[in-house]
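Here the complex is missing a single protein chain, while all its other protein chains stay put.
Take a look at chain A:
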Amino acid sequence: MKKKMLLHDALVMAGALCGAYAMVLLTQVVMGRIDGVAMLIFMLAVFITSMYTEGYFWGAAASVISVLAVNFAFLSPYFAFNFTLSENLFSGLVMLVVSIMTSTLTTRIKRQEQLRMESEKEKMRANLLRAVSHDLRTPLTSIYGACSTVIENYDSLDKTKTIKLLGEACSDAQWLNRMVENLLSVTRIDSEKVTVQKTPTVLDELVDAVVVKFKKRYPAVPVQLDLPDAFIVIPMDSMLIQQVLMNLLENAALHAKGMTKLVLKVFTVDDRAVFEVTDDGCGIPKERLKNLFSGTGGTDPDAPADSRKHGMGIGLSVCAAIIKAHGGEIRAESRPGEGTTIRFWLKTEEIELEDAEDEQ
């Protein structure tokens, strides 16, 4: 990382200086004279160098080199150093000061930018935490309430009531678990670099795992599959992509009212695998569609105060974060009353099928 930065900075400096040199030569050819222009053009090179490199070093180095180069090549006496002329010495000093001031300025701007980004991130994190704590408290209240009710009134409650209370606690615990799974996914990709551990995953196996899991949770909701026949391998963190597909299917099952058909379709376009989850439920209103993936749906004053709705917002923002970390894109399309399609793509991997049909 550090080495790369160093190389980058050195290249910037070399590029700027070479460019300046070429320009001075060009003006010399075109106009014949260069005296004042040479200094100005090298000044520009110094400015560019200090602007696009890290710290003071490269700018200062560029100015020293420029002073030497101009002195040597473009100021009389030509092709010899001469620092006895006070104007040469003076212009060298000016260049040094310009470079240092530019570096100071750009460094300060960069630092401010970084601070601003950090505080923004901090704010987002705080928002997420607030939404999550609220979301977690609701099912916890119900679990705590149900359990303590059963314990304290064990003899007076009849069996059906007890079972009902415990059943609610059970389903709330499951909901809590899904929430935590989402949060775990976020922590897995949150580490600054926004990279994920990718392993080649077979599309059919991924879909199989998701559908089996989904069937277990929602036995009453059938999922239609539309998959390509080809053997497709996608590099991914399969745990996270499973989570994405699960979230999308679950959202449809929980929120798309009036849904009769839920389709998971995958097809390939060039080296991209496109995943589509489509339902024919109630759709999502346009205002909400805009920041569907930002996780801010919960702070919308018009959003229903139902906790499960908040959970959906977080689920989708988690999806977006996961897909982004994989270098893909996610989009939603929806028409109120007709249904919703959520689509994302991931890069597939080239595979050779050499060993597939051996030793028949």
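By our rule, contacts are C-beta pairs under 8 Å (C-beta built on N, C-alpha and C of every residue); 3 or more make two chains touch, one makes a residue touch a chain; residues count from 1.
The rule is short, and it goes like this: contacts and distances are computed from a predicted model.
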item: Candidate names "ABC transporter permease", "2-octaprenyl-6-methoxyphenyl hydroxylase", "DNA-binding response regulator" or "Chemotaxis protein CheA"; UniProt protein name, chain not shown; value: "DNA-binding response regulator"
item: Hidden-chain contact residue, picked from the options A:233, A:254 or A:282; value: A:233
item: Hidden-chain contact residue, picked from the options A:37, A:211, A:254 or A:289; value: A:211
item: Touching the absent chain when the full complex is considered, from A:186, A:223 or A:316; value: A:223
item: Sole residue of A:54, A:168, A:181 or A:333 that reaches the chain not shown, by the stated touch rule; value: A:181
item: For chain A, the residues touching the chain missing from this view; value: 173-174, 177, 181, 184, 199-202, 204-209, 211-212, 215-217, 223, 225, 227, 231, 233, 238-239, 242, 351, 353, 355-360
